[in-house]
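After the structure tokens below, expect a handful of questions from me.
Shown here: the complex without one of its protein chains, the others still in place.
Chains here go by letter, A and B, matching the order in which they are written, and residues are numbered from 1 within each.
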Amino acid sequence: MYKYIIKRLIYLIPVLLCVTLLIFTMLYITPGDPARMILGNDASDEAVEQYREELGLNDPFWTRYFRYLVGILHGDLGTSYTTKMPVAKEIAERFPTTFVMALLVTIFGTLVGVPLGIISAIKQNHAVDYLATTVGLIFVSMPSFWLGLMMIVLFGVKLKWFPTSGWYGPQYAVLPAVTVGLTGIASRMRMTRSSMLEVIRSDYIRTARAKGQTEFKIITGHALQNALLPVVTQIGMAFGTNMGGMIITEQIFAIPGLGKMMTDAVNQRNHPVVQGGVLWIAFATSIVNLIVDVLYAYIDPRLKAQYVSNKKKKAQAPKEAKAEGGAAA
Amino acid sequence: MSKIKSFVAVVLALTMVLGLAACGGGSNGGARKDIIMVTRTEPSNLDPHNNTYLTAFMLEPMIYDRLVGKTQEGEIYGILAESWEYLDDTTIRFKLHEGVKFHDGTDLTADDVVFSIQRGETATGSKTFLQYFDGKNCKAVDKYTVDIKTYNAFAPALTYLASARGCILSKAYVEKVGDDVLAREPMGSGKFKFVEWTIGDKVVLEKNPDYWGEEKALVDKFTCRFVSEDASRAIEIQTGACDLALYITAENIENIEKADGVHVETTNSFEGHFVGLQTSKYPFLQDVRVRRALAYALDRDAIVQAVDRGIAETMQSHFSSSLPYWIPVYSYDYNPEKAKELLNEAGWNWDTDIEMFTGSAGQTFMEAVANYWKQIGIKCHITVSSDSTVTSSEKGVPVYYLTSNANSGDPDHGVFNYTSKSNGVAVYQAEEIDRLLAAEKAEIDPAKREQLFHELQKVLNDYCGLIPVSTPKCVYGVKDDLKGFVPDHGYTPDLTKLHW
Partner (left out) sequence: METNQKVKKKSRFREVAHRFAQRKMAVVGLVIFACLLLMALFAPMIAKYGEDEQDLANALAPMSAEHPFGTDVVGRDLFSRIVLGSRVSLFVGVISVSIALTVGGTLGAIAGFYGGKVDNLIMRFFDVTHAVPTMILAMCICAALGQGLFNTMLAVGIASCPGYARMVRASVMSAKAQEFVEAARANGASDGRIILRHILPNCLAPIIVQVSMGVAGAILSAASMSFIGLGIQPPAAEWGALLSGSRAFIFNRPNLVFFPGLFIMLTIFSLNLIGDGLRDALDPKMKR
């Protein structure tokens, strides 16, 4: 199991390297002169040119790229063009907010969506199912910015239940979390439902029923375990999507997170911040995906057997052989 | 199954803990020894010499002290300066208060003043104001006497020293920590001390209990929050989540007035919103008849009404009517027929497609302008930049959206666009304008200066290098209980006198 983890971690390095190259290239071809943006309108052309030299913007592509890579190895993600602060510091200040939100939302989405999906699958074709599926689909189809704005009007202003901007306590997280989360709930629900349906129709469930197991035991004991496996994978991807979804939500709710930082940076041609932000998000998303995949491998007995180390296998094999009388696991 | 359950439980617990920890303390102005203000833009730094953000112009005078200040009516009063006198046309001698201490305990002396002027003369953010001061020749006569020199006789000298760029920094501190740290951790001698700056969120200041002056700060804590969404800012004041909100837009005024405990205060501003015409690079704009035609084609009143929806006035000169020496000179009333006539007279090529540029803030404005031009048959198209702060120099386009804020209250500040010539303003055949600009800066006698400005405004109107359109009002959302608030024309109210 550890080998798998280590392998994945090592594999992460070339992936992230390529991410830096990809983003660097994209920003390189982005129109707009950062020097002019920082110095502003009044600055003369010579001053701008001089500043370009200072920022190293006139150097060839590969020189700038390698300079950037070397910096990363030292933990230096560059300096923001607008605030002159180290990018790493800015990210460190704003990332936790976004990360916590994305995590909360993903967990929230799972805890609400999965049970709903299960119920929906069990009661397939009943009113409950149709209702849940349709409502779920409606929420999946809603643009998050629209939902966010509507929530502000309804809950923030008309009802005054929750604050609508800032980030000073748990109550500030409610509206943004619901905005991003409702889509997640719906997704999780649909995924769970279809996965459950597939499992419920399978042969071994029919066998269990034939054997006389109670419906409840079948669902919780057999069906659920297998049905949830694909859902677990989806959770990892959902986290990445939620991180991306925070971009708009943070803008609307004035949350000082990474998303807003990135949007502002893209608009201001603040390349170091965009590069650093994307790199960090890629890193965080990859780590979360890794955790989820490891979890998946751990839960799924078929995969677990593959990844359990040989030593353990050898130690277990004789024991198992004795216990099961030679039957394969 | 149980494995999944236990995993979920652990993650949930962890997340709750993390979530609550990351959210931080939840104070929103309950105890009334503090004030929360909400504004639109976060400054890039709090270095008085290195930015041009209005937000910074409000916060810096709280943290730092200036030599002098200026009242709403335009009178200069001393802050750090106990007294001053003009030794000659280019030298002002200031006598400083003794015993002024910076927040770190060190004395504020004439050396610090000289240092600040020298630094500000060449720094990017303050150059436009302080370039007229001769930093090299400013002298610390003794510990508490300093001579400030200007290159030429300079009428707005005291006004500019009263601006945020005139904040006095601690030479020792700046030399010790360097520019980059100073930008993020300002330290001055003012009524408030800098506490913290959460990027993207807020700046927090606290009362300076050892303030040298008689009038100390009247609250213990001041928080300035940055909320860029217009609607969100309005909600904050409407629901009472903040005590003061700036940049309230027209449609929210009614809601705030209706809400309990808050009201709206409006005053005219020093701003001007223009249609910029880049004469230097584009031959078709160099004919004054073309420029005038473009002006005749606009129904400015309708544009002002649509863009600002009742909280702006149509400009009748080239700077705000609240600035001294203003006279109404604008002569191009809406006349599309005359516009077409002039264009034909000038031999206008009706196939020309005029490129227009604006940041997102000027979008509605430029769309309205383009519409009027299209109505008389001019072809044009707009590029909207996603960043609201970017200007047109990057693009070098013929027509662009230009705003200026004569925040200091001096009419010279109101014609900055013509002085700096950035964006190609009044570069082509504008000798008369240049002559008058130089003259008004040097003219110390107020009566004579007024005459010069009258002449200048008429010349600017004839030249028509910019089409002035609107001067929006400053709209503040204020809690009824908040005292000491004076709405400021420059959108930089004096925040040090606020109290409950």
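Observations on the structure shown:
Here is the rule we go by: a contact is a pair of C-beta atoms (placed from the backbone, for glycine too) under 8 Å apart; a residue touches a chain by one contact, two chains touch by 3 or more.
On a predicted model such as this, the values are computed, not experimentally measured, just so you know.
Considering the whole complex, the residue from A:V114, A:A282 or A:A297 that touches the absent chain is A:A282.
Checked against the hidden chain, the listed residues B:T145, B:Q286 or B:Q305 yield one contact partner: B:Q305. Touching the chain that is not shown, out of A:I248, A:V273 or A:A297: A:I248 (per the contact rule at the top).
Not every partner is drawn; the one left out touches chain B at residues 229-231, 234, 249, 251-252, 254-255, 299, 302-303, 305-307, 309, 360, 363-364, 367-368, 371, 382-384, 386-387. Annotation for chain A: contacts to the undisplayed chain at residues 14-16, 18-19, 22-23, 26-27, 29-31, 130, 133-134, 137-138, 140-146, 149-150, 152-153, 157, 201, 240-241, 243-245, 247-248, 251, 262-263, 266-267, 274, 278, 281-283, 285-286, 289.
Simple rule for what comes next: only the chains that are shown with their structure count from here on.
Centroids of chain A and chain B (each the mean of its C-alpha atoms) stand 40 Å apart. Per the touch definition, chain B reaches chain A in the complex via residues 1, 3-4, 7-8, 11-12, 15, 18-20, 22-28, 44-45, 52, 124, 127-128, 180, 183-184, 198-201, 225-229, 231-233, 235-236, 238-239, 241, 386-387, 389-394, 420, 422-423.
For chain A in complex with chain B, the touching residues are 32-33, 36-37, 39-43, 82-85, 90, 93-94, 96-97, 100, 103-104, 107, 110-111, 152, 156-157, 160, 163-173, 220-221, 224-225, 228, 251-254, 256-257, 260-261, 266-269, 295, 298-299.
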